[in-house]
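First comes the structure, then the notes that go with it.
What you see is the complex with one protein chain gone and the rest in place.
Per-chain numbering from 1; labels A and B assigned in written order.
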Amino acid sequence: MRNVFAVARKDVLIEWRARLLLVRVLPFALLVLVLFAVALDSEALLTRAAAGLVWLAAMFATLLVVQRCFDIETADGALDMLLTSVVEPSRVFFGKVLAVAAQLLVLVVVLLGGAVVLYGVRIDAAGLVLLVTTVVTAVIGLASVGTLYGAVVAQLTGRDSLLPLLAMPVLAPLLIGASRATESAFGSQTIDLATGWAWTSLLAVFGVVFAAAGAASFATLTEPDA
Amino acid sequence: MSESMPARGASTLNLRGTSTPATRIIGVLALAVMTWVVVSAFFFTAPDVVQGDSVRIMYAHVPAAWVAYLAFVTTAIASGFSLVRRHRTLGFDRVAGASAEVGVLFMGLALVTGSLWGRLTWGTFWQWDPRLTTTLFLFITYVGYLAVRRIDASPERRAKRSAVLALLAVLEIPLVHFSVVLWRSLHQEASVLNPDGDVRLDGLMLFTLFSGVVAFTLAFVWLVIHRQRLQTLVDLQGTVGLDSALAARATEAVLR
Partner (left out) sequence: MKDLGFILLSWSVSLGSLALLALATLRRAKSLAARVPDDQKPWL
C-alpha cells in the first residue's frame, strides 16, 4: 500500500511541477464544452445534452492525461527502474491509476462547473449526492481503463493515435452510464433518481472489472521482451 | 538453421505456398457448399411470409455474423494460450491474428448485409438495438486490435500486447452489451421490433441457412489456416533474410 501511494505521489508531483494539467488539459476540456455549445446552437438542446457532453469532454481529456502519465515513464527507461525498485507491478499500476484519478477528479469538477455556468444546469441537494457518487465511480473507471490501455500502447510507435482507437470503445459503457446518472442528477425529466443510482452501480462494476484486469495484466505488459 | 543454408539453391526454388492437401479439401468443400447455398437462396427457397424476398439476405447475414463471433472466440482462446504456453507463444499468436483478420471481414459483412436487410424490413439502415450496437463495438475493437498488430515491433512484443488486448475485449463486450440493454430498455421510445422473432422458416429455408453456416465456417477455417501460415512466412522471412545475408558475408570473407 505504501508503494502505491509513493508511485501516485511521484506522478502527481511531476504533474504539479510541470502544470500540464492546468495549462493544457483543462483549457482543452473547457474549449470542447464551448465548441459543443457553438455547434449545437440551442439552449434547450444544450441543457438536455449537458451530461453527455461533460463526460465526452472528460473522455477526451483522459486520453491526454494518460499519454502524459506514460511518456514521463518511458523516457530514459524510467518505468523499468520503477518496476525493479517496487516489488509488485500491480502496485505500480494502482499508483498510476490513483495519480490519473486525482487529476481527472479536478478536471471533471471543473467541467461540471463549466456545465453549470455555460449550459445553465441546476443541481439540487438530492442530485448532488448522486452526482458525487457518479463522479467518483466514473473517474475510477476512466483512470483504470486509461492506465491499462496506456500500458498496452506504451513504447509502441504511433501510440498517440492508437490509444483513442483502443480505449474509446471500451469506455462506451462508462460513457453511457455516467451520462445517464449525471442526467438524472441534473434533474432531467426523463430519468429519475433511482435509475440514476442503478447506473452508478454499473459504473462501480466497470471500475472494479478494469482495475482488476489492469492489476492482473500490468506485469505481462511491462516485462522486458525475451 | 545453418544446415538449411547450403541448400539455398535447391530447396528455395521449390515454390510451395501455404497449401496442403488438407486445405485443398477444405477449400473445395467450401466452394461446393457455398455454390449450393447461393443457388438455394436465390432459386429454391420461397419468400418469407413476413419478410418477403429480403429473407434471402439472411442466408448470407446470419452465417457471417456467426463466423464473426466464432472468430472473436478463436482469437481470445488462442491469445490466452499464447500467454500461458510460453514456448509456443508465436504459433498461437499467429492463429489469433489470422482469426482476427478474417473475423473483422466477416463482422464487416454482417454489418453491411444486416443494414441492407434492415432498410428493407425496418425501413432504416441502423437501429440502436443491443445486438447491433454490441456488434459495431466489437468491430471497432477488432480494428484497433489489428492496428496494434500492424505496428513495427518484435514478434514477441506484438504477441504479448495483442494477446492482452484480445483478452480485454472479452471483458469489454459483455459490459457494452449489458449497458446498451439497460440504456435501450430505459429509453422511452417504442422498442425495436424483435429482429427475427417473426420469421417462420420451413424445412428447406432452415437447411439453406444451416448450409450457409457450414459454408462460411469452412471458408473461415480455410482463410485462417492460410493466413496463419502466411504470417509464419512473414516472420521467418525476417530471420531467414538476416541468416542468408550473414552466410553470404561469411563466404565472402572466406573467399577473400
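Following the convention adopted for this analysis, a residue touches a chain if its C-beta (ideal position, glycine included) is under 8 Å from a C-beta of that chain, and two chains touch if they have at least 3 such contacts.
If you're wondering where the values come from, they're calculated on a predicted model, not measured in any experiment.
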| item | value |
| --- | --- |
| Contact list for the unshown chain, restricted to visible chains | B |
| Residue of B:Asp53, B:Glu156 or B:Asp202 in touch with the missing chain, whole complex considered | B:Asp53 |
| Residue touching the undisplayed chain, where the options are B:Met34, B:Ala78 or B:Ala153 | B:Met34 |
| Selected residue (touches chain absent from view) among B:Ala96, B:Ala159 or B:Leu223 | B:Leu223 |
| Residues of chain B in contact with the chain not shown | 4, 7-8, 11-20, 34, 38, 41-42, 47, 52-54, 56-57, 60-61, 64, 102, 105, 108-109, 112-113, 116-117, 119-120, 219, 222-223, 226-227, 229-230, 232-234, 236-237, 240-241 |
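One rule holds for everything that comes next: only the chains that are shown with their structure count from here on.
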| item | value |
| --- | --- |
| Chain A-chain B separation of Cα centroids, rounded to whole Å | 32 |
| Of chain A, residues touching chain B in the complex | 148, 152-153, 156-158, 162, 165-166, 169-170, 172-173, 176-177, 180, 190-191, 195, 198-199, 202, 205-206, 209-210, 213, 217, 220-221, 225-226 |
| Parts of chain B lying in touch with chain A, wherever the complex brings them together | 83, 137, 140-141, 143-144, 147-148, 151-154, 156-157, 160-161, 164-165, 167-168, 171-172, 175-176, 178-180, 182-183, 186, 188 |
